[in-house]
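Of the protein chains in this complex, one is absent; all others appear in place.
Chain IDs A and B follow the sequence of writing; residue 1 opens each chain.
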Amino acid sequence: MEVIDIIKPENQVFNKTCLMTDTTLSYCPGCGHGVAHNLAMEVIDELGIVEDTIGVAPVGCSVLAYDFMNVDITQAAHGRAPALATAISRTWPDKYVFTYQGDGDLAAIGTAETIHACNRGENIVIIFVNNGIYGMTGGQMAPTTLPGMSTSTSPYGRDIETMGMPLKITELIANLPGTYYVTRQAVHTHKHVRKAKKAIKTAFENTRLKKGLSFIEIVSNCNSGWKMNPNDSNVWMEENMFPYFPLGDIKVKGKLKQ
Amino acid sequence: MTEEIIIAGFGGQGVLSMGKILAYSGMMQGEEVSWMPSYGPEMRGGTANVTVILSDDRISSPYLKVYDTAIILNQQSMDKFEHSVKPGGVLIYDPNGIIDHPTRTDIAIYQIEGNRLATEMGNKKVFNMIVLGGFLKVKPIVQLDNVIAGLKKSLPERYHHLIPLNKEAITKGMQHIISYKVESALIDH
(Lines give C-alpha, C1' and ligand atoms only; values in the text may rest on other atoms or scores of the structure.)
Protein backbone atom coordinates (compact mmCIF):
# COMPACT_ATOMS: atom_id res chain seq x y z
CA MET A 1 0.00 0.00 0.00
CA GLU A 2 1.31 3.43 -1.00
CA VAL A 3 1.41 6.26 1.50
CA ILE A 4 -1.24 8.05 -0.52
CA ASP A 5 -3.55 5.07 0.03
CA ILE A 6 -2.83 4.77 3.70
CA ILE A 7 -4.05 8.26 4.43
CA LYS A 8 -7.27 7.89 2.47
CA PRO A 9 -10.31 8.39 4.75
CA GLU A 10 -11.66 4.90 4.07
CA ASN A 11 -8.45 3.42 5.42
CA GLN A 12 -8.47 5.41 8.62
CA VAL A 13 -8.42 3.13 11.67
CA PHE A 14 -8.24 5.68 14.48
CA ASN A 15 -9.34 9.26 14.98
CA LYS A 16 -8.28 11.37 17.95
CA THR A 17 -11.35 12.53 19.83
CA CYS A 18 -12.04 16.25 19.61
CA LEU A 19 -12.36 16.18 23.40
CA MET A 20 -8.61 15.86 23.71
CA THR A 21 -6.92 19.21 23.04
CA ASP A 22 -3.84 19.56 20.86
CA THR A 23 -1.79 20.62 23.87
CA THR A 24 1.25 18.38 24.30
CA LEU A 25 0.74 16.12 27.31
CA SER A 26 2.90 17.02 30.28
CA TYR A 27 3.17 13.36 31.28
CA CYS A 28 6.39 11.41 30.95
CA PRO A 29 6.65 9.25 27.84
CA GLY A 30 5.35 5.79 28.76
CA CYS A 31 2.99 7.01 31.49
CA GLY A 32 -0.56 5.66 31.54
CA HIS A 33 -2.24 8.98 32.32
CA GLY A 34 -2.47 10.00 28.67
CA VAL A 35 -4.34 6.82 27.78
CA ALA A 36 -6.64 7.17 30.76
CA HIS A 37 -7.43 10.78 29.78
CA ASN A 38 -8.10 9.72 26.24
CA LEU A 39 -10.46 6.92 27.27
CA ALA A 40 -12.53 9.21 29.43
CA MET A 41 -12.79 11.79 26.67
CA GLU A 42 -13.64 9.19 24.02
CA VAL A 43 -16.45 7.86 26.16
CA ILE A 44 -17.89 11.34 26.77
CA ASP A 45 -17.62 12.02 23.05
CA GLU A 46 -19.23 8.74 22.02
CA LEU A 47 -22.06 9.13 24.52
CA GLY A 48 -22.65 12.67 23.19
CA ILE A 49 -22.79 14.15 26.67
CA VAL A 50 -20.04 16.77 26.53
CA GLU A 51 -22.51 19.65 26.83
CA ASP A 52 -23.64 18.29 30.15
CA THR A 53 -20.33 17.09 31.52
CA ILE A 54 -18.38 18.80 34.30
CA GLY A 55 -15.02 17.44 35.36
CA VAL A 56 -13.06 17.97 38.54
CA ALA A 57 -9.28 17.88 38.31
CA PRO A 58 -7.04 16.95 41.27
CA VAL A 59 -3.66 17.99 42.57
CA GLY A 60 -0.85 15.69 41.48
CA CYS A 61 0.46 14.73 38.06
CA SER A 62 -2.97 15.24 36.54
CA VAL A 63 -3.39 18.72 38.04
CA LEU A 64 -3.24 20.07 34.49
CA ALA A 65 -5.85 17.60 33.19
CA TYR A 66 -7.89 20.63 32.13
CA ASP A 67 -5.19 21.55 29.64
CA PHE A 68 -5.76 18.27 27.83
CA MET A 69 -9.41 17.43 28.40
CA ASN A 70 -11.61 19.60 26.24
CA VAL A 71 -14.54 19.72 28.68
CA ASP A 72 -15.59 22.13 31.43
CA ILE A 73 -13.33 21.46 34.41
CA THR A 74 -12.90 22.86 37.87
CA GLN A 75 -9.55 22.18 39.45
CA ALA A 76 -9.84 21.22 43.11
CA ALA A 77 -7.66 21.57 46.17
CA HIS A 78 -5.61 18.48 47.02
CA GLY A 79 -7.90 15.58 47.83
CA ARG A 80 -11.14 17.55 47.75
CA ALA A 81 -12.40 16.62 44.30
CA PRO A 82 -15.19 14.35 45.62
CA ALA A 83 -16.49 17.25 47.77
CA LEU A 84 -16.61 19.52 44.72
CA ALA A 85 -18.22 16.81 42.65
CA THR A 86 -20.81 16.24 45.39
CA ALA A 87 -21.83 19.88 45.34
CA ILE A 88 -21.88 20.13 41.56
CA SER A 89 -23.93 16.98 41.21
CA ARG A 90 -26.34 18.07 43.97
CA THR A 91 -26.91 21.50 42.45
CA TRP A 92 -26.97 20.22 38.83
CA PRO A 93 -28.61 16.82 39.23
CA ASP A 94 -28.91 16.21 35.48
CA LYS A 95 -25.22 16.76 34.70
CA TYR A 96 -22.48 14.16 34.29
CA VAL A 97 -19.91 14.91 36.96
CA PHE A 98 -16.61 13.10 37.17
CA THR A 99 -13.41 13.42 39.16
CA TYR A 100 -10.01 12.33 37.94
CA GLN A 101 -7.62 11.66 40.83
CA GLY A 102 -4.36 10.01 41.69
CA ASP A 103 -3.46 7.85 44.68
CA GLY A 104 -2.03 10.59 46.89
CA ASP A 105 -5.02 12.81 46.19
CA LEU A 106 -7.75 10.21 46.59
CA ALA A 107 -6.31 7.72 49.07
CA ALA A 108 -4.18 9.90 51.38
CA ILE A 109 -5.08 13.55 51.82
CA GLY A 110 -8.58 13.10 50.44
CA THR A 111 -9.50 9.84 52.15
CA ALA A 112 -12.35 11.41 54.11
CA GLU A 113 -13.86 13.11 51.06
CA THR A 114 -13.55 9.90 49.05
CA ILE A 115 -15.16 7.67 51.64
CA HIS A 116 -18.00 10.04 52.44
CA ALA A 117 -18.87 10.81 48.83
CA CYS A 118 -18.92 7.05 48.22
CA ASN A 119 -20.94 6.41 51.36
CA ARG A 120 -23.53 9.02 50.38
CA GLY A 121 -23.76 7.38 46.99
CA GLU A 122 -23.29 10.61 45.07
CA ASN A 123 -24.34 10.28 41.43
CA ILE A 124 -20.82 10.83 40.10
CA VAL A 125 -17.95 9.00 38.40
CA ILE A 126 -14.58 8.75 40.13
CA ILE A 127 -11.60 7.80 37.98
CA PHE A 128 -8.71 6.83 40.23
CA VAL A 129 -5.27 6.35 38.72
CA ASN A 130 -3.11 4.30 41.08
CA ASN A 131 0.59 4.17 40.28
CA GLY A 132 1.84 3.59 43.79
CA ILE A 133 3.84 6.77 44.04
CA TYR A 134 3.68 10.57 44.15
CA GLY A 135 4.80 11.41 40.63
CA MET A 136 4.53 15.17 40.40
CA THR A 137 6.39 16.01 43.58
CA GLY A 138 9.25 13.74 42.63
CA GLY A 139 8.57 10.12 43.58
CA GLN A 140 7.62 10.08 47.26
CA MET A 141 5.81 7.25 49.02
CA ALA A 142 2.07 6.93 48.37
CA PRO A 143 -0.56 5.14 50.44
CA THR A 144 -0.51 2.51 47.68
CA THR A 145 3.28 2.08 47.52
CA LEU A 146 4.04 -1.65 47.73
CA PRO A 147 5.90 -3.21 50.69
CA GLY A 148 9.63 -2.90 50.23
CA MET A 149 9.26 -0.50 47.30
CA SER A 150 11.78 2.28 47.50
CA THR A 151 10.76 5.88 46.96
CA SER A 152 12.39 9.17 47.88
CA THR A 153 10.65 9.13 51.29
CA SER A 154 11.07 5.39 51.77
CA PRO A 155 14.61 5.10 50.40
CA TYR A 156 15.17 1.71 52.09
CA GLY A 157 11.83 0.38 50.90
CA ARG A 158 8.36 0.76 52.40
CA ASP A 159 8.55 -0.63 55.90
CA ILE A 160 5.17 -2.10 56.69
CA GLU A 161 6.05 -2.19 60.40
CA THR A 162 6.05 1.59 60.51
CA MET A 163 3.94 2.52 57.48
CA GLY A 164 1.39 -0.26 57.29
CA MET A 165 0.34 -2.12 54.20
CA PRO A 166 -0.68 -0.36 50.97
CA LEU A 167 -4.22 0.95 51.27
CA LYS A 168 -6.75 -0.95 49.18
CA ILE A 169 -9.17 1.94 49.13
CA THR A 170 -11.09 0.48 46.21
CA GLU A 171 -12.00 -2.66 48.15
CA LEU A 172 -12.74 -0.44 51.13
CA ILE A 173 -15.26 1.77 49.35
CA ALA A 174 -16.74 -1.23 47.50
CA ASN A 175 -17.97 -2.40 50.88
CA LEU A 176 -19.96 0.79 51.39
CA PRO A 177 -23.62 0.42 50.44
CA GLY A 178 -23.44 3.80 48.67
CA THR A 179 -21.26 2.58 45.79
CA TYR A 180 -22.97 1.09 42.74
CA TYR A 181 -20.15 0.08 40.43
CA VAL A 182 -16.55 -0.52 41.52
CA THR A 183 -13.91 -1.92 39.21
CA ARG A 184 -10.15 -2.11 38.82
CA GLN A 185 -8.63 -1.80 35.36
CA ALA A 186 -5.34 -1.16 33.58
CA VAL A 187 -4.36 0.64 30.39
CA HIS A 188 -0.93 -0.72 29.43
CA THR A 189 -2.04 -3.13 26.67
CA HIS A 190 -4.69 -2.84 23.96
CA LYS A 191 -6.65 -5.62 25.62
CA HIS A 192 -6.70 -3.76 28.93
CA VAL A 193 -7.48 -0.46 27.20
CA ARG A 194 -10.61 -1.92 25.63
CA LYS A 195 -11.81 -3.27 28.98
CA ALA A 196 -11.04 -0.03 30.77
CA LYS A 197 -12.95 1.98 28.19
CA LYS A 198 -15.95 -0.29 28.59
CA ALA A 199 -15.80 0.23 32.34
CA ILE A 200 -15.67 4.01 31.97
CA LYS A 201 -18.62 3.88 29.59
CA THR A 202 -20.61 1.82 32.07
CA ALA A 203 -19.80 4.38 34.74
CA PHE A 204 -21.13 7.36 32.76
CA GLU A 205 -24.20 5.36 31.79
CA ASN A 206 -24.79 4.73 35.48
CA THR A 207 -24.77 8.48 36.02
CA ARG A 208 -27.37 8.92 33.28
CA LEU A 209 -29.54 6.30 34.99
CA LYS A 210 -28.96 8.05 38.34
CA LYS A 211 -27.61 4.82 39.81
CA GLY A 212 -25.15 6.53 42.13
CA LEU A 213 -21.44 6.28 42.51
CA SER A 214 -19.21 4.53 39.97
CA PHE A 215 -15.56 4.09 40.88
CA ILE A 216 -12.91 3.04 38.39
CA GLU A 217 -9.42 2.38 39.63
CA ILE A 218 -6.79 2.25 36.91
CA VAL A 219 -3.60 0.57 38.06
CA SER A 220 -0.91 2.31 36.12
CA ASN A 221 2.83 2.72 35.92
CA CYS A 222 5.16 5.54 36.84
CA ASN A 223 8.30 4.72 34.91
CA SER A 224 10.00 7.95 36.05
CA GLY A 225 9.15 7.51 39.72
CA TRP A 226 9.91 3.82 39.61
CA LYS A 227 13.16 4.62 37.79
CA MET A 228 12.59 2.15 34.95
CA ASN A 229 12.08 2.35 31.24
CA PRO A 230 8.42 2.22 30.14
CA ASN A 231 8.51 -1.44 29.10
CA ASP A 232 10.20 -2.59 32.28
CA SER A 233 7.77 -0.58 34.35
CA ASN A 234 4.81 -2.30 32.73
CA VAL A 235 6.36 -5.71 33.33
CA TRP A 236 7.09 -4.73 36.93
CA MET A 237 3.52 -3.55 37.31
CA GLU A 238 2.13 -6.86 36.09
CA GLU A 239 4.46 -8.84 38.34
CA ASN A 240 4.19 -6.72 41.48
CA MET A 241 1.18 -4.38 41.40
CA PHE A 242 -1.43 -6.73 39.95
CA PRO A 243 -1.02 -9.45 42.61
CA TYR A 244 -1.74 -6.90 45.33
CA PHE A 245 -4.26 -4.88 43.29
CA PRO A 246 -5.98 -7.59 41.24
CA LEU A 247 -7.81 -6.40 38.13
CA GLY A 248 -11.50 -6.92 37.51
CA ASP A 249 -14.93 -5.88 38.68
CA ILE A 250 -15.30 -5.69 42.46
CA LYS A 251 -18.89 -4.54 42.64
CA VAL A 252 -21.44 -4.52 39.85
CA LYS A 253 -24.95 -3.07 40.01
CA GLY A 254 -24.57 -2.56 43.75
CA LYS A 255 -23.55 -6.19 44.40
CA LEU A 256 -20.10 -7.31 45.51
CA LYS A 257 -18.47 -9.95 43.33
CA GLN A 258 -17.52 -13.08 45.20
CA MET B 1 -39.21 53.01 78.88
CA THR B 2 -36.19 50.71 79.07
CA GLU B 3 -36.26 47.66 81.33
CA GLU B 4 -33.09 45.61 81.71
CA ILE B 5 -33.68 42.23 83.31
CA ILE B 6 -31.56 39.24 84.26
CA ILE B 7 -33.25 35.90 84.90
CA ALA B 8 -30.97 33.33 86.53
CA GLY B 9 -31.40 29.85 87.94
CA PHE B 10 -30.90 26.18 87.19
CA GLY B 11 -31.03 24.77 83.70
CA GLY B 12 -34.39 23.00 83.38
CA GLN B 13 -36.28 25.59 85.43
CA GLY B 14 -37.44 27.31 82.27
CA VAL B 15 -35.18 30.33 82.71
CA LEU B 16 -34.46 30.76 79.00
CA SER B 17 -38.06 30.13 77.94
CA MET B 18 -39.36 32.60 80.53
CA GLY B 19 -37.07 35.19 79.02
CA LYS B 20 -38.18 34.21 75.56
CA ILE B 21 -41.86 34.65 76.40
CA LEU B 22 -41.11 38.02 77.98
CA ALA B 23 -39.25 39.07 74.83
CA TYR B 24 -42.10 37.84 72.62
CA SER B 25 -44.59 39.73 74.80
CA GLY B 26 -42.56 42.91 74.40
CA MET B 27 -42.45 42.40 70.67
CA MET B 28 -46.23 41.96 70.52
CA GLN B 29 -46.48 45.28 72.33
CA GLY B 30 -44.29 46.96 69.72
CA GLU B 31 -41.21 47.32 71.93
CA GLU B 32 -37.62 46.77 70.89
CA VAL B 33 -36.40 43.56 72.55
CA SER B 34 -33.23 41.59 73.04
CA TRP B 35 -32.68 38.15 74.62
CA MET B 36 -29.12 37.14 75.35
CA PRO B 37 -28.61 33.73 76.97
CA SER B 38 -25.67 32.20 78.68
CA TYR B 39 -25.05 29.26 76.37
CA GLY B 40 -22.97 26.18 76.30
CA PRO B 41 -22.95 22.69 77.66
CA GLU B 42 -25.24 23.60 80.55
CA MET B 43 -27.22 20.60 81.58
CA ARG B 44 -30.26 20.21 83.71
CA GLY B 45 -29.10 21.26 87.16
CA GLY B 46 -26.34 23.53 85.88
CA THR B 47 -26.73 27.28 85.97
CA ALA B 48 -28.45 29.20 83.21
CA ASN B 49 -29.20 32.88 82.80
CA VAL B 50 -30.62 35.21 80.25
CA THR B 51 -30.54 38.97 79.84
CA VAL B 52 -33.78 40.40 78.48
CA ILE B 53 -34.14 44.05 77.51
CA LEU B 54 -37.38 45.76 76.52
CA SER B 55 -37.20 49.34 75.33
CA ASP B 56 -38.99 52.04 73.36
CA ASP B 57 -35.63 52.90 71.79
CA ARG B 58 -33.02 50.99 69.79
CA ILE B 59 -31.24 48.69 72.23
CA SER B 60 -27.50 49.19 72.46
CA SER B 61 -25.66 46.60 74.53
CA PRO B 62 -27.45 43.27 74.93
CA TYR B 63 -24.85 42.34 77.55
CA LEU B 64 -24.89 44.25 80.83
CA LYS B 65 -23.22 44.62 84.20
CA VAL B 66 -26.18 46.03 86.13
CA TYR B 67 -29.89 45.46 85.78
CA ASP B 68 -33.20 47.14 86.63
CA THR B 69 -34.57 43.78 87.72
CA ALA B 70 -32.98 40.50 88.72
CA ILE B 71 -35.17 37.38 88.86
CA ILE B 72 -33.22 34.85 90.90
CA LEU B 73 -34.14 31.20 91.16
CA ASN B 74 -31.24 29.51 92.95
CA GLN B 75 -28.50 30.22 95.48
CA GLN B 76 -25.64 30.41 92.99
CA SER B 77 -27.51 33.05 91.06
CA MET B 78 -28.26 34.97 94.25
CA ASP B 79 -24.54 35.01 95.07
CA LYS B 80 -23.74 36.17 91.57
CA PHE B 81 -26.45 38.70 90.78
CA GLU B 82 -27.75 40.28 94.02
CA HIS B 83 -25.16 42.99 93.68
CA SER B 84 -25.86 43.50 89.98
CA VAL B 85 -29.20 45.18 90.67
CA LYS B 86 -29.08 48.94 90.10
CA PRO B 87 -29.77 51.01 93.27
CA GLY B 88 -33.52 51.52 93.38
CA GLY B 89 -33.99 48.39 91.27
CA VAL B 90 -35.95 45.21 91.90
CA LEU B 91 -34.90 41.73 93.01
CA ILE B 92 -37.45 38.92 92.78
CA TYR B 93 -36.63 35.47 94.10
CA ASP B 94 -38.08 32.14 95.00
CA PRO B 95 -37.07 31.38 98.61
CA ASN B 96 -37.13 27.65 97.86
CA GLY B 97 -33.58 26.39 98.35
CA ILE B 98 -32.22 29.80 99.29
CA ILE B 99 -30.02 29.77 102.39
CA ASP B 100 -28.48 33.23 102.18
CA HIS B 101 -31.35 35.61 101.60
CA PRO B 102 -30.67 39.01 100.03
CA THR B 103 -29.40 41.72 102.34
CA ARG B 104 -29.50 44.90 100.26
CA THR B 105 -31.61 47.72 101.55
CA ASP B 106 -31.26 50.07 98.55
CA ILE B 107 -33.45 47.93 96.29
CA ALA B 108 -36.99 46.55 96.43
CA ILE B 109 -37.06 42.81 97.14
CA TYR B 110 -39.95 40.43 96.48
CA GLN B 111 -40.53 36.77 97.13
CA ILE B 112 -42.54 34.47 94.90
CA GLU B 113 -42.99 30.88 96.01
CA GLY B 114 -43.05 29.56 92.48
CA ASN B 115 -41.99 26.02 93.34
CA ARG B 116 -44.66 25.59 96.01
CA LEU B 117 -47.39 27.13 93.87
CA ALA B 118 -46.46 25.05 90.84
CA THR B 119 -46.65 21.89 92.96
CA GLU B 120 -50.05 23.00 94.22
CA MET B 121 -51.19 23.49 90.62
CA GLY B 122 -50.07 19.94 89.94
CA ASN B 123 -47.66 20.92 87.14
CA LYS B 124 -44.07 21.78 87.92
CA LYS B 125 -43.59 23.08 84.40
CA VAL B 126 -45.68 26.21 85.00
CA PHE B 127 -43.14 27.33 87.61
CA ASN B 128 -41.56 29.87 85.29
CA MET B 129 -44.95 31.33 84.30
CA ILE B 130 -45.83 31.83 87.98
CA VAL B 131 -42.57 33.71 88.47
CA LEU B 132 -43.23 35.73 85.30
CA GLY B 133 -46.67 36.64 86.71
CA GLY B 134 -45.04 37.85 89.88
CA PHE B 135 -42.62 39.99 87.90
CA LEU B 136 -45.43 41.50 85.81
CA LYS B 137 -47.31 42.42 89.00
CA VAL B 138 -44.28 44.37 90.23
CA LYS B 139 -43.29 45.72 86.78
CA PRO B 140 -46.37 45.83 84.56
CA ILE B 141 -44.28 46.61 81.48
CA VAL B 142 -46.30 44.35 79.20
CA GLN B 143 -50.04 43.80 79.24
CA LEU B 144 -51.37 40.31 79.92
CA ASP B 145 -53.01 40.23 76.47
CA ASN B 146 -49.62 40.74 74.88
CA VAL B 147 -48.12 37.99 77.03
CA ILE B 148 -50.80 35.62 75.79
CA ALA B 149 -50.15 36.79 72.22
CA GLY B 150 -46.42 36.24 72.87
CA LEU B 151 -47.11 32.72 74.15
CA LYS B 152 -49.11 31.97 71.01
CA LYS B 153 -46.29 33.23 68.84
CA SER B 154 -43.53 31.38 70.69
CA LEU B 155 -45.26 28.04 71.29
CA PRO B 156 -45.72 25.52 68.48
CA GLU B 157 -49.39 25.05 67.51
CA ARG B 158 -49.54 21.65 69.21
CA TYR B 159 -48.98 23.26 72.60
CA HIS B 160 -51.60 25.99 72.22
CA HIS B 161 -54.05 24.02 74.36
CA LEU B 162 -51.69 24.74 77.29
CA ILE B 163 -52.13 28.51 76.99
CA PRO B 164 -55.06 28.70 79.46
CA LEU B 165 -52.95 26.80 82.03
CA ASN B 166 -50.08 29.24 81.50
CA LYS B 167 -52.46 32.18 81.87
CA GLU B 168 -53.72 30.69 85.13
CA ALA B 169 -50.12 30.35 86.34
CA ILE B 170 -49.30 33.96 85.46
CA THR B 171 -52.41 35.12 87.34
CA LYS B 172 -51.44 32.98 90.32
CA GLY B 173 -47.99 34.57 90.35
CA MET B 174 -49.52 38.03 90.25
CA GLN B 175 -51.67 37.19 93.27
CA HIS B 176 -48.95 35.61 95.39
CA ILE B 177 -45.89 37.79 95.04
CA ILE B 178 -45.05 39.45 98.35
CA SER B 179 -42.71 42.17 99.44
CA TYR B 180 -39.70 41.08 101.47
CA LYS B 181 -38.17 43.31 104.09
CA VAL B 182 -34.48 42.77 104.80
CA GLU B 183 -34.70 44.20 108.35
CA SER B 184 -37.34 41.69 109.43
CA ALA B 185 -35.31 38.85 108.03
CA LEU B 186 -32.28 39.96 110.00
CA ILE B 187 -34.34 40.06 113.22
CA ASP B 188 -35.60 36.54 112.49
CA HIS B 189 -32.02 35.31 112.51
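Keep this in mind: contacts are C-beta pairs under 8 Å (C-beta built on N, C-alpha and C of every residue); 3 or more make two chains touch, one makes a residue touch a chain.
In this section, contacts and distances are computed from a predicted model.
**Student:** Looking at what's absent rather than what's present, what does UniProt name the missing chain, "Amidohydrolase family protein", "3-methyl-2-oxobutanoate dehydrogenase subunit VorB", "Cytochrome c-type biogenesis protein CcmF" or "ABC transporter permease"?
**Tutor:** Options "Amidohydrolase family protein", "3-methyl-2-oxobutanoate dehydrogenase subunit VorB", "Cytochrome c-type biogenesis protein CcmF" or "ABC transporter permease" narrow down to "3-methyl-2-oxobutanoate dehydrogenase subunit VorB" for the missing chain.
**Student:** Of the residues listed, A:87, A:160, A:209 or A:256, which one is in contact with the missing chain?
**Tutor:** From the options A:87, A:160, A:209 or A:256, the contact with the absent chain belongs to A:87.
**Student:** From the list B:5, B:18 or B:33, which touches the chain that is not on show?
**Tutor:** Considering the complete complex, B:33 is the one touching the chain left out.
**Student:** Of the residues listed, A:112, A:165 or A:209, which one is in contact with the missing chain?
**Tutor:** Checking the options A:112, A:165 or A:209, the one contacting the hidden chain is A:112.
**Student:** Which of A:17, A:75, A:137 or A:150 touches the chain that is not shown?
**Tutor:** Of these options, the touching residue for the absent chain is A:75.
**Student:** If the hidden chain were put back, which residues of subunit A would touch it?
**Tutor:** Residues 50-57, 63-64, 66, 70-77, 80, 83-88, 90-92, 95, 112-113, 115-116 of subunit A touch the chain that is not shown.
**Student:** State which residues belonging to subunit B touch the missing partner chain.
**Tutor:** 20, 23-24, 27, 32-37, 39-41, 59-66, 153-154
Just so we're on the same page, only the chains that are shown with their structure count from here on.
**Student:** Approximately how many whole Å separate the CA-defined centres of subunit A and subunit B?
**Tutor:** Between these chains, centre-to-centre, one finds 64 Å.
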